[in-house]
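Every protein chain but one is kept in place in this view of the complex.
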Amino acid sequence: MKSHRKELWFNLPQRRQLLNITDQVAESVRESEVREGLCLVNAMHITSSVFINDDESGLHHDFEVWLEKLAPEKPYNLYRHNGAEDNADAHLKRTIMGREVVVAITNGQLDLGPWEQIFYGEFDGKRRKRALIKIIGE
Amino acid sequence: MKSHRKELWFNLPQRRQLLNITDQVAESVRESEVREGLCLVNAMHITSSVFINDDESGLHHDFEVWLEKLAPEKPYNLYRHNGAEDNADAHLKRTIMGREVVVAITNGQLDLGPWEQIFYGEFDGKRRKRALIKIIGE
Partner (left out) sequence: MKSHRKELWFNLPQRRQLLNITDQVAESVRESEVREGLCLVNAMHITSSVFINDDESGLHHDFEVWLEKLAPEKPYNLYRHNGAEDNADAHLKRTIMGREVVVAITNGQLDLGPWEQIFYGEFDGKRRKRALIKIIGE
């Protein structure tokens, strides 16, 4: 069994931002030389997300509006977590979007459907944060 | 290490519909001849879901009502994604329900709790779509 580990580092300029990381994950699969296996991609922070959806700017706008409706950023005193911090909403937004994806590797490639793209979802940005890629297989 | 890949194809007559696919996943585990491992089952489309919950029609009705409350289908112009398309709500509903499940394989069988059943959740149906099963182990 082979395994491969890689960290992707980000420092996104906005509090909330979605970044397509599909190419970086695909490159990591090539580096791993795994032909058949599983690829885990997870946020290493609890106020960000890794998820799969469409790379369409209208939809990304809809996600922003929808997440703000389900778990608004403000007023900050809505949340008991907010005292020294102001990011309780980011913990909740990431819970909706998910921490991780597991993607099949087949014939040495990410086995994605036609519109599946892997995103890093930042909900408390403007700082250095990272995602983990872990690949196992043969 | 063994690996096994299978696609399940669907063409569900309703826009939204839940389908129990536990038996089809279990059959795929038997085909794989994996005794100890992991089984990934994921939607290959970004407007459908694979999730685990109860096979109880009252609960499935509750999911429908609840998802319509959290991410309503209409009015279509509520969403910027809806122009050429009308399925923004399906992207959001599937985000709540999840893209994938990973299930342990133990002694050659799906290692599920007593009430755990695997579902394909369709939120933009009336067309051919599919889920992926990927099994690795020994």
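Every chain is named by a letter (A and B) in the order it is written, and numbering of its residues begins at 1.
What we mean here is this: a residue touches a chain if its C-beta (ideal position, glycine included) is under 8 Å from a C-beta of that chain, and two chains touch if they have at least 3 such contacts.
If you're wondering where the values come from, they're calculated on a predicted model, not measured in any experiment.
Chemist: Looking at the whole complex, which of B:H61, B:K74 or B:R127 touches the chain that is not displayed?
Modeler: Residue touching the absent chain, from the options given: B:H61.
Chemist: Of A:F10, A:F63, A:Y79 or A:Y120, which sits in contact with the chain we cannot see?
Modeler: Touches the omitted chain: A:Y79.
Chemist: Give me the chain A residues in contact with the hidden chain, please.
Modeler: Residues touching the hidden chain, for chain A, are 1, 3, 5, 38, 40, 42-46, 70-71, 79-83, 88, 91-92, 95-96, 98-100, 102, 130, 132, 134, 136.
Chemist: Please identify, in ascending order, the residues of chain B that touch the omitted chain?
Modeler: Touch set of chain B with respect to the missing chain: 1, 36-38, 51-54, 56, 58-59, 61-63, 66, 70, 96-98, 101-104, 106, 111-116, 136-138.
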